[in-house]
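Mind having a look at this structure? Questions to follow.
Only one protein chain is missing; all other protein chains are in place.
What follows is chain A.
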Amino acid sequence: MATPDPDKLMAKADKLTKLSFTRWTADWKNATSLYEQAAIGYRFRKDNEKAKEAFEKASKGQEMISSDCNLDKLDSPWDAAKHMESAAALAKELGHWNEVSDFYKRASELYRECGRAQPASDALAKGASALEDVVPDEAIQLYTDACVILEEDGREQMAFDLYRAATSVYVKLERYADAATFLLRWGIAADKCHAVNSQCKAYLSAIIIYLYMHDFQQAQKCYNDCSQIGAFLSSDQSRCASKLFSAYEEGDVEEIKRVAQSSPITHLDHVIIRLARKLPTGDLKELNKEEAKEEVLDENDLT
């Protein structure tokens, strides 16, 4: 059985698995190995469609093995998951996007059955990055799930990259409020693993996003909330944020630009830096007018 025709292998394997009169139980073990070989053969031939199917079937076979035979239980979900991942990669190349997300999710579940959280979230992350351009909402969902998996396992440190990728997708979609909320979640994760620098950077990024949305009150509130945390209060990033706020209050555009060029902001993620360079958005005088209006309303309420 050197390199026989993958089609033949597939046919053989199908025969083994199809239930008919002569065959009462499907012989998954042999079938799976045949499927695997067939899939590799197809991939070698760059016949992605057939290879994908072969991988799917191989993965199913592995699952079946695991449910029948107890001995292989430890290994089989792992192999099944691996095959699923290969199938998903091929589906990505083929452009079957919903299949991509399904396969990666299935692979992640199988990894979780093995009790390995890291590969599970990795699978979801791979799926999300594949879907980023095409179906961004799905991608965000996958990223969030991946973060949840890691957090449940207590390995938040690994989730930082996922948070970063998810925020960049949000910003691309211009869903800035969601991006800011996600950054605050990042801050919580960083807090749990005592990564002070990342935490402060996450908070500063959130404040910048609020200012980019020209929502000065939100930004102020965010800053006040974050100042409750001692580590942030005494950090460079909070000093930078307060400088930014005072520049906004004075309505000094030059000062804002200067603070945006300063070092704490240049050490943030490049997506955030791009937003910061575009500050200030909108008219600064409007901010002051809004504040004045608010004061007038207050007076009316009191009298």
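Assume contacts are C-beta pairs under 8 Å (C-beta built on N, C-alpha and C of every residue); 3 or more make two chains touch, one makes a residue touch a chain; residues count from 1.
Keep this in mind: contacts and distances are computed from a predicted model.
The listed choices are "glutathione transferase", "GPI transamidase component Gpi16 subunit family protein", "Small ribosomal subunit protein bS16m" or "SNARE domain"; the UniProt protein name belonging to the chain that is not shown reads "SNARE domain".
Checked against the full complex, the one of A:Arg155, A:Lys243 or A:Lys257 touching the unshown chain is A:Arg155. Residue A:Ala195 is the one among A:Ala195, A:Ile208 or A:Leu244 that touches the chain not shown. Looking at chain A, the residues touching the absent chain are 155, 157-158, 193-198, 236, 263-264, 267.
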